[in-house]
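Sharing a structure, written as structure tokens. Questions coming.
Yeah, one chain of the complex is gone here, protein chain that is, but the others are all in their spots.
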Amino acid sequence: MGLNGRWRFFARSLAVRPRFAVGYGLVALAVLLGLFAPLIAPYSPIEANSRAFLQPPGPAHWFGTDSVGMDIFSRAIYAPRIDLTIAVLGTLLSACVGTTLGALVGFYSAGRGPRAWLCNSVMRAADVLQAFPVFVFAIALVAVLGQSIQTVVLAIAFVNMPIYLRLMRSQVQGIRSMRYVEAAQVAGVADHVILRRHIVPNAIAPVLAQLSVNVGWGILLTAALSFVGAGVRAPTPEWGSMIASGFQNVATGQWWPSLFPGLSLAVTVFGFSLVGASIEAFSDPVRRQDLAAAMERRAARSAGRQLVKAGI
Amino acid sequence: MRVARYLLQRLAFVLPQLLGIVLVSFLLLKSIPGDPAVLMLGPTATPDAIAGLRAQMGLDKPLTSQFVLYVGHLLHGDLGTSWQTTRPVLDDLLQRFPATLELVTFSLILAIAVGLSLGTLSALRPHGWVARAVDLYGLAAGALPDFWFALVLIFVFYSAAHWAPAPLGRLDISVIAPATITGFLTIDTLLAGDLEAFRSAVAHLVLPVLTLGLINAGPIMKMTQSTMQKMLAADASRYEALCGIPERLVVRHALRNALPPIITIISVLYGYLIGGAVLVEIVFSWGGAGQYAVQGVLNSDIYPVLGFVLFSAVFSLVVYIIVDLVYVLLDPRLTH
Partner (left out) sequence: MPDRASGPARGFERRRFLQRSAAFGGGALLAPLAGATQAQAQAGSDLLVIASPATPQGLDIEFDVSLGSIDSLGALYDYLLAYDTIADPKAPGVMREDTGVHPDKPYGLSLKGRLAEHWQVAPDGRKATFTLRQGVRSNWGNLLTARDVKWTWDRKFHLKGQGLFQTAVLGLHSPDQVKIEGDHVISFNLDQPNPLLLKQQCNLANPIYDSTKCAAAGGSADPWAVQFLKNESAGFGPYRLRQLVRGQQAVFEARDDYWGPTPAIKRVIMKEVPTSPSRLALLQGGAVDIAQFLQPRELHALGGSASVAVDAVDASYAIWLELNAAMKPFDNVAVRQAFNYAVPRDEIIRTIYYGYADKQTAPMPYIYPMANESYFDYDLDVAKARALLKQAGLDGGFSTTISYNAGDPTQEPIALLIQTSLRKVGIQATLDKLPAGVFYEAVTSRRKPVIFYLDSPWTPDPGYSTYLYFNQKSYVDYSNYKNPAVDALITQGLATLDDKARLQIYNKVQKQLMSDAPWGFLAYPKYTLARKTGLKGFTYYTSNNLRFQDFRHA
């Protein structure tokens, strides 16, 4: 289709599926806020100002202040820096390791012999990993490695790795039996070249769709870890820990320290899910056809309207 | 006979898997900083006392022997002791696990009800507004943090509207718990004939079940939607429709055929929720097993965590085996 054509397709599909537009918009908003927070935020996100503690939302503090007087609006827009960074890094790490392993396992798991046995063991190990209660495993990892951004990233990566492993493996197993792969093998092309040039590009589509959704999960897991106190350190602005520190205050009638971070969190994850749905739509040929058909209908309608306006 | 052989085959896989899980958890949890002897004896402990307890607990031995010791105890039903509650972990878990199970089971029932109905509806009219709303609901449910959603529900239904009871556990504090038979308060109160306690148990279940059920309906809904769409588009359903069979029946038949992947998702969810309900347990002070395990990890109290991991792994495996067994019994194709 060519690069230009692809972009046009993308843009027109956004018009046809407004929800995708919303998704990309939300993600873009989160990224922009993360990047430009220092320029936008009215207050410092880590400055405790006890004179202004627990103020309700008002002109001075749009989202109010928390129990040590930090401005919630500023913290809420600084939070994407941490949450997004952790979630994206964790997801990318798990995807890289998982897809590589998955491709190898999927490719070599045929037949008997030591290689197949190794693949089997990897899958059994993944089984064991997945049988773990996810949340408890993540907390345990953070407890062992210490509380820091790096360890939360690692925890997310560990927990999500089996997903990519399985996904890639089943994709590769499907493609491995294709004719063109057989042809390449017969022609004597090296294994890793086959993997790189033929198999992976064709198998990658569902992985890409999964990536975006996973970033959303990663944000949720980070928030959950911070909520129980195993995530990032205070006073780093992070949605989950903001919800946690505001929880006690709801009992005494101050709802704003927990509500706004939760809302921001939900909206951002929602955006990522929408983006994931859009990628899924683009990569699935059947749904791509649906989209194309919808775009044709839309073009036809607007052409028709123009004709009507022109008085024909 | 067929069943017995199948079970044996599965169990043969299950035991090494369980062992693997216990090994990995053991190694992981033993790496958590915090000396159990110091924690158990408290601040006034002399270095001698600490050393003595460490020797007694076998903490001065290499990890492999500690693991062997642990498995040995396990085979005798001794899951170790929690230094926080000072009770055997087995007792603690037997008390808390049913609480989690009750919560998760009812939530799953709600999730299934919501997921199946909405999924089927949206499969029937794939381009209608219902389908679009359902899509959005699915995405939204997956985006909401469950602990935050619980907070919102509490705020609306308890703080503002005063309909729901205070989120302080499974029963009103003034109500006496019935004798424990199943551990499910709803069942035990009915068995004991205590209607007031039953009402209290149900009232306290409402908000947490709503939270978990509404949020976890998403995956069930999506799987139902996609599988039903395929079934309804399949030749068999089209033929039925052509023959004039009422839509209701067509849908029912399609649903029955669509069940296997849906049941798989449900079983995965069931296993996941045992550990995944932790945050909701914490918010509602439920006293469940997940909360117990999290407290264990955070306080370097590792036997509760090991016990919990074991319980939930066994539970998941049992659920999977039951589900597979059901398939084997129902679908003649699977045994050949």
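For clarity, chains are labelled A and B in written order, and residue numbers in each chain start from 1.
Operating definition for what follows: a residue touches a chain if its C-beta (ideal position, glycine included) is under 8 Å from a C-beta of that chain, and two chains touch if they have at least 3 such contacts.
Keep in mind that what you see is a predicted model, and the values were worked out from it rather than measured.
**Q** Consider the whole complex, including the chain that is not shown, and state which of B:9, B:64 or B:285 touches that chain.
**A** B:285
**Q** Of B:85, B:226 or B:264, which residue touches the hidden chain?
**A** B:85
**Q** Determine which one of B:126, B:169, B:183 or B:260 touches the chain that has been left out.
**A** Spelled out, the listed residue whose C-beta touches the missing chain is B:169.
**Q** Where the complex has a chain not shown, which of A:47, A:191 or A:296 is the residue touching it?
**A** A:47
**Q** Quickly run down the residues of chain B that touch the omitted chain.
**A** Missing-chain contacts on chain B: residues 33-35, 38-39, 41-46, 48-49, 84-87, 147, 151, 154-155, 158-159, 162, 165-169, 172-175, 200, 282-285, 295, 298-301.
**Q** Which parts of chain A are in contact with the chain that was left out?
**A** 46-50, 53, 67-70, 143, 147, 227-229, 233-235, 244-245, 247-253
Going forward, only the chains that are shown with their structure count from here on.
**Q** With centres defined as the mean C-alpha position, give me the chain A-chain B separation in Å.
**A** Chain A and chain B have C-alpha centres separated by 25 Å.
**Q** Spell out the residues on chain A that touch chain B in their complex, using ranges where they run on.
**A** 19, 124-125, 127-129, 131-137, 139-141, 143-144, 213, 216, 220, 223-224, 227-230, 240, 243, 247, 250, 255, 258-259, 262, 265-267, 269-270, 272-274, 277
**Q** For chain B, which residues count as touching chain A in their complex?
**A** Touching chain A from chain B are residues 17, 20-21, 24-25, 28-29, 31-33, 135-136, 139-140, 142-145, 147-148, 151-152, 154-155, 159, 272, 274-276, 278-279, 282-283, 290, 293-294, 297-298, 300, 305, 308-309, 312-313, 316-317.
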